[in-house]
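See below for the structure under consideration.
One protein chain is absent from this view; the other protein chains keep their places.
== chain A ==
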Amino acid sequence: MKALTVAAALFSASAALADTPVLTVYAGDYITSEWGPGPKIEEMFEARCGCDLQFKPGDLLPRLLLEGERTEADIVFGLTTDATKRARESGLFAPHGQPLDALTLPIDWTDEVFLPFNYGHTAFVYNTERLAEPPASFDDLLNAPDDLKLVIQDPRTSISGLALVLWVQAVYGDEAQAAWEKLAPKILTVTKGWSESYGLFTDGEADMVLSYTTSPAYHIIAEEDRTKKAAIFPEGHYFMVELAAKVANTDQPELADDFMAFILSEDFQSMIATGNWSIPAALPRDGWPDGFKELDLPEKVLFYSEDEAAALRDTAIDAWRRALSQ
């Protein structure tokens, strides 16, 4: 008898839940963890949609490609430009339908499928107490004495590592391998992902770490520490953007559209800077949190379209691998 009551209660509870539409969003762990922007996004969007936003953390594209047409995802949140070509070719995504004139990116963005929500640039971050005079340009970095030690990420396993080899490719072109050969003695080690590198840097193992121009903002805002800075190079910095997209055969097309519009709203854009420690994609500088206004940012931004990047990727990684394997 008791079991029956419990079963009935469960059934009615799930029936009640079924009345609330569910928007399923695939996002990376760094988004959905309680220290990422996920919980805030969920709270803000649920307040306006009368729906239940459910984040599913994990690998984005591999999982989506494995699931194919039968995916539960309505939105994929946090794709990067290294994955957009593959994602576009899968045919799993629909146009976002949002006007792009509000974007405040340093490059022109006209993509109809992938909608930017925040951006940053690759940069070498250093500690002013340890390195009083950082290299003033990429050339300076290449010619710095070999006891200047860097940690970087592997372009074969990390997005920031891939952005770095494309950055070197964009600055040095055919001379990329020679540039890597000059850099090689200064590279203390290469890690699988960003976290390992940044951990080594904050532990004092290296002088500079490959990270983002926005990294110092975390230290300024969360720790009131102004000793971490990004070295700005006149040759330009590689642009890194995070994107959201709507899944074509979503069973919640209206909700998904609302979510895409929400991404560009001022509420979202004002939150994302300190939520994801990146620059909002559609918010003029005046609207940024104070710590972000203090950041040193590059004048020149380098970026390859997904087709260019796909064509150059193997060459760029190979130049890196050959130079560092010697």
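Please note the rule applied: contacts are C-beta pairs under 8 Å (C-beta built on N, C-alpha and C of every residue); 3 or more make two chains touch, one makes a residue touch a chain; residues count from 1.
By our rule, contacts and distances are computed from a predicted model.
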{"item": "Complex member absent from the view - protein name from UniProt, among \"CoA transferase subunit A\", \"Gas vesicle protein\", \"Succinate dehydrogenase\" or \"Thiamine/thiamine pyrophosphate ABC transporter permease ThiP\"", "value": "\"Thiamine/thiamine pyrophosphate ABC transporter permease ThiP\""}
{"item": "Of A:Phe93, A:Tyr238 or A:Trp277, the one touching the omitted chain in the full complex", "value": "A:Trp277"}
{"item": "Option from A:Asp111, A:Asp154 or A:Glu242 whose C-beta touches the chain left out", "value": "A:Asp154"}
{"item": "Residues of chain A in contact with the chain not shown", "value": "29-30, 32-36, 55-59, 61-63, 65-67, 72, 86, 149, 154, 156-157, 184, 187-192, 194-196, 198-200, 202-206, 215, 218-219, 222, 277, 320-321, 324-325"}
